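The complex appears here without one of its protein chains, the remainder shown in place.
Take a look at chain A:
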Amino acid sequence: MTRAALQFQDLTLGYDRHPAVHHLCASIAAGSMTAIVGPNGAGKSTLLKAVAGALAPLAGAVLFEAARPRVAWLPQAADVDRSFPLSVGAFAAMGLWSRIGMFGGLGRGDRARLTAALEAVGMAGFADRPIGALSGGQMQRTLFARLLLQDAELILLDEPFVAIDARTTADLMALVARWRGEGRTVIAVLHDLEMVRAHFPQTLLLARELIAHGPTAEALSAANLLRARAMVEAPDPFAPVCERGPA
């Protein structure tokens, strides 16, 4: 597996010219596990969106070390139409898109992979149930099964454990930890600082500006968290044009 390393080069992201992420310079090591932490409106989801390639930067760039890696992105509110009559198995199998594309059939290996992925997230008995019949936590497990099948080098998780019970969170967190062992790069937006301290060696603390980036214990120091909390959330309609050059 190629290892995905990426770099935020003086990256500014935003909407209507108002920056949501402002002049961010940081690099993420290959095979690392990084938590993105910050208050609401700090630009965390926006940052993941840009890494996934779904948002063009206002300035700067997201640079990948080698060719663009295979990216799997679990957005904060995946816009899944759950009334569509599709089975859990078929839904999770969409993760095989990069292998089978538009026309390819599911081979025996793919079916085994699908079964293994559903088992890994504890959804083995649900393959033939319609997705409309799942609970919120079961849907999240299914989304993780799809994520597993994507076999991506870079995995982006946007608040994956919101409104998920402790047991499911623990199960899914164990999967995430295993990805690290497989050399995948994981970037996750999280609010639970205990979980970040327990499982994520690296943390990027963001409050529109970069507050801190490094080993979790140092990045999440009391002083840094206080600075992050001081961010002014509302955009200023009279803000002057930013003249800051590349750092």
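List of remarks:
Keep in mind that, in the parts below, contacts are C-beta pairs under 8 Å (C-beta built on N, C-alpha and C of every residue); 3 or more make two chains touch, one makes a residue touch a chain; residues count from 1.
Criterion: contacts and distances are computed from a predicted model.
The listed options are "Menaquinol:cytochrome c reductase cytochrome b subunit", "Zinc/manganese transport system permease protein", "Acyl carrier protein" or "Amino acid/amide ABC transporter membrane protein 2, HAAT family", and the UniProt record of the chain not shown names that protein "Zinc/manganese transport system permease protein".
Within the set A:Ala50, A:Val71 or A:Val189, the residue that contacts the chain not displayed is A:Val71. When you scan A:Pro85, A:Gly109 or A:Pro237 for touch with the missing chain, the hit is A:Pro85.
The omitted chain makes contact with just one of the residues A:Gly41, A:Pro57, A:Pro130 or A:Gly214: A:Pro130. Counting over the whole complex, chain A has residues 52-54, 71-73, 75, 78-81, 84-87, 91, 94, 97-98, 102-103, 130-131, 146, 150 touching the chain that is not drawn.
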